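Quick notes on the structure that follows.
Coming up: subunit A.
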Amino acid sequence: MMKFLMLMIFTIPLCFKKNMFWMVQNMLFLMFFMFMNLMIDILYYCNLSYVFSCDILSYGLILLSIWICILMVLASENLFKMNFYYNFFMLNLLLLLIMLFMTFSVMNLFLFYLFFESSLIFTLLLIIGWGYQPERIQAGVYLLFYTLFASLPLLMGIFYVYYKMNYMMMYFMKFFSFELYLLYISMIFAFLVKMPMYFIHLWLPKAHVEAPVSGSMVLAGIMLKLGGYGLLRVFILFQKIGLKMNIIFIVISLLGGFYLSLKCFCQIDIKSLIAYSSVVHMSMVIGGIMTMNYWGFLGSYILMIGHGLCSSGMFCLANINYERLHSRSLYINKGMMMLMPSMSMWWFLMLSSNMAAPPSLNLLGEISLINSLLKWSYFTMIMLMFISFFSAAYCLYLYSYIQHGGGYLGIYSFYMGLSREYLLLLLHWLPLNILVLKVDYFMIWF
Partner candidate 1 sequence: MGHFLGTFQTRDLDMEMNLQPTFDSNIGFKTRRTQRKMVACEEDLMSARVPPQYRDYCAHILLNYLVCRYKHMPFVYKCAHEKHNYMNCEQADYVLRMKEFEREKRLRQREKRLKQESNS
Partner candidate 2 sequence: MFKNSICFVSFFFLFLFSLINFFFFLFFMIYNYVIFLEWELISFSSMSLVMSILLDWMSLLFMMFVLLISSVVIYYSKSYMSSEMNLNRFIMLVLLFVFSMVLLIISPNIISILLGWDGLGLVSYCLVIYYQNIKSYNAGMLTALSNRIGDVFILMVIFWMMNYGSWNYVFYMDFMKNDYVMELMSIMIIIAAMTKSAQIPFSAWLPAAMAAPTPVSALVHSSTLVTAGVYLLIRFNVLLLDKFFLKILLLLSGLTMFMAGISANYEFDLKKIIALSTLSQLGLMMSILSMGMAELAFFHLLTHAMFKALLFMCAGVIIHMMNDIQDIRFMGGISNFIPYTSLYMNISNMALCGIPFLAGFYSKDLILDMVMMKNLNFFVFFLYFISTGLTMFYSFRLSMYLMINDFNLLSVYNLYDEDLVMLKSMFVLMMMSIFSGSMLMWFIFSYPYVIYLPINLKLMVIYVSLFGMLMGYMISSMEIYLMNKFSYIYNLSSFLCLMWFMPNLSTYGLNYYFLNMGQMMLKKIDMGWSEFYSGQGMFMIMKKYTIFYNFFQMNNNFNIYLFSFVLWMIIYLMILMVM
């Protein structure tokens, strides 16, 4: 596992040479294929070395983060063409990937927190440095302060856990159980803000909309999953108290998911709609984790991976429109089927995966989460029916608004889809829909 860290650190000098934009992506592909060759097994941590290890949960998320970083480079060719500080962009991306890799692979709870916070810095730099509108400053502030406000109690909680347990290895957390309400709230609150849960989700539409395409991809793809990963690791300590208190969070997130899916109909910005739909998916994931079921944990893992690929793909599609029209508004992006018919197929494929149409991973995740939530209580049936129905409704709304109809008459010139963009979308869609054939290999992680 050290070899990957060394690979990433020694790719950093490569960023500063001229015209090495695609070489860095090549290195990341190499790292991806090397990482795929690691052997993993369920129930215990494998590939131990110094502080690193991986079990299936972290393995899948590291693979997802490397894949998303590769696709981030593929999506940001504009920076390279326009010569807009692509060196620093590559540096930022590599450092972010290092932080994410470390977050998922360390076994120590405090180191996990350290890298969890440091990935925020690089995301902030990405949003403020390469974003498009002046509102990105406020978006960065929101992102930083929401997460920091919630994660400082997490730090205190980790110190208390160390004080009681005297070791910080995640594997040994299952021998301990805490029954303090304040500790419970302080430790899971950070992850709930990151996930995000309903009332504390306000940073997400701002950050996702104002970020550049690479920032949106990494935010939707990985950063939300940091919260899920943290919850999945930390809940081992709080099983008993969780069984009593989780009802609050399940109720808030399910009702929030319903309200948010209604709010999607009122958005006029494509990226904002996709951001709200991310929150809806994540609300179901929170619900699934909080039920403390086997189905819930596995379903939330699958939905996290599926959602990472799908939302990231949709942000790529939004950017494809943005690069041509320089607007994300629904009033301007209309009638795209006349101008880019092949891209309309990709819009449809991505949106149908988003609404959990078969055979995508999202469907499998949604089925597992519906099973776990309904087993926990039958009354969640109402909210889950509404969430499923309205997901389909707003996805079709987005698709038909963008693709069909007249077309904005103020377009002066337009170029068709580039091969790079089709490759980008294919690399998003293929794992999402093909992985369902061998899902038993990586869905069962404990």
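By our rule, contacts are C-beta pairs under 8 Å (C-beta built on N, C-alpha and C of every residue); 3 or more make two chains touch, one makes a residue touch a chain; residues count from 1.
Candidates were picked such that all candidates are chains of the complex that A comes from, given by their letters.
Not measured: the values here are computed from a predicted model.
For subunit A in this complex, the touching partner among the options 1 or 2 is candidate 2.
Residues 142, 145-146, 199-200, 202-203, 259, 262-266, 294-295, 298, 335, 337, 341, 348, 352, 357-359, 363-364, 366-367, 370-371, 374-375, 381, 384-385, 388-390, 392-393, 396-397, 400, 404-405, 436-437, 439-440, 443-444 of subunit A are the ones that touch candidate 2 when the two sit in their complex.
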